[in-house]
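Only one protein chain is missing from this complex, and each of the others stays in its spot.
Entry: chain A
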Amino acid sequence: MATEILMPALSPTMEEGTLAKWLVKEGDTVASGDILAEIETDKATMEFEAVDEGTIGKIIVSEGTEGVKVNSPIAVLLEEGENADDIETTEQSTPVPEPLDGPEGRADPAPAATAAPSEEDVPKSNASPDWPEGTEMVTQTVREALRDAMAEEMRADDNVFIMGEEVAEYQGAYKITQNMLEEFGDRRVIDTPITEHGFAGIGVGAAFGGLRPIVEFMTFNFAMQAIDQIINSAAKTLYMSGGQMGCPIVFRGPNGAAARVAAQHSQDYAAWYASVPGLKVVQPYSAADAKGLLKSAIRDPNPVIFLENEILYGRSFDVPKLDDFTIPFGKARIWREGKDVTIVSWGIGMTYALEAAEKLSEEGIDAEVIDLRTLRPVDYDTVLASVMKTNRCVTVEEGFPVASFSDHIASTIMQRAFDYLDAPVITCTGKDVPMPYAANLEKLALTSVPEVIEAVKKVTYR
């Protein structure tokens, strides 16, 4: 059967083009791959090759013709045994494939960042005790809690291993992996060379291959070298594979400002990672949360960004003495109940939030303090239920102010609880400057307890 050769689309945006030159004439025999014509598109002049073999029976569109629509017939190809008389003129009747829906063809508006509940869905607090009443507690540092979480999970599952710079023989740059090499050996506690991009990618490949890697970054500042593997390879592959390929991996390490290490070692990346679908993002404050959430992270079938803080590593907290203690993602913790204002924070921001709340109570202001604990998924309902009660909200974090996670919380409150607000939400964040080295400037660059107190007074009109 004679085949029509159609005007090809030679770029994603091409709708029509100029048939600049024919390189074959009627009667020529062509094989697949032979160049038939030169076509000028909106971008360039390109060669157009034959797909099938045969004889050029008829040239429909002569060279030099401009504005030839994509998919209109430009020539007819005859198969073996056919001749030009077999050509039926179908120029007008060729069905043009329906254009596929491009992004502009989709009428649906972009849904809100959260699956927004309907009006009648009044948010209810998810906060509940994380362990049974009467559980024996032990005092532990965040550092010890993190180590115990990893060690417990490694004892339970041989597929769990840890790799990173100085995690083995050095016992961890921040001593998080202390004694792990002794217990698990160098098959499972692996020192890497200083090559974040490479070992993050090897971790992703190992996760595709059925293992459950924990990749430690000495700090998340250095994960910038590896962020392509984290975002493009780890976070997106489940979706791009239509659900076939999981990537169960934990990227963890200290994040945010430490002390006097200046701009390149002091950034909080929470908002960056929290903006990426496919990642889960954890930023714990207490030792109990660090332990329970890290165990959940290691068991999670998705890539988890686990943001620790160097300043918090040495802080001690009560940790429940339980054989297998985990904390689920997406469940905030109410550290302090109050009725006058909601202070929302997470990670090291909680140190400012709790201290400010303590001081405010001395002045008769009763603040409710919520620790989000995980930023993706995030427990919107506990925040919204609290704001609907207090009608005021202040957020506290150390990250940069522009496009911060605080902004996301503020906008969610505005969209879902606008009528309940008696004042604008105020976000207390780090300042919009690279972190300075000088001690006095560094202090100014972070948020502070007085700033939080001032913000609370502003929203409570005191």
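Quick note on the criterion: contacts are C-beta pairs under 8 Å (C-beta built on N, C-alpha and C of every residue); 3 or more make two chains touch, one makes a residue touch a chain; residues count from 1.
As a working rule, contacts and distances are computed from a predicted model.
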Per UniProt, the name of the complex member that is left out, chosen from "Pyruvate dehydrogenase E1 component subunit alpha", "Protein-export membrane protein SecF", "Autoinducer 2 import system permease protein LsrD" or "Extracellular solute-binding protein": "Pyruvate dehydrogenase E1 component subunit alpha"
Contacting the left-out chain in the complete assembly, out of A:Pro8, A:Pro123, A:Gly399 or A:Gly430: A:Pro8
Touching the absent chain when the full complex is considered, from A:Gly205, A:Pro401 or A:Pro436: A:Gly205
Identified contact with the non-displayed chain, of A:Val51, A:Ala262 or A:Leu421: A:Val51
Residue in contact with the excluded chain [from A:Gly67, A:Gly81, A:Gly134 or A:Pro277]: A:Pro277
Residue numbers in chain A that touch the chain omitted from display: 6-12, 14, 32-33, 35, 41, 43-47, 49, 51-52, 70-71, 97, 99-102, 108, 161, 187, 192-193, 195, 197-211, 228-229, 232-233, 237-246, 248, 277-278, 280, 301-302
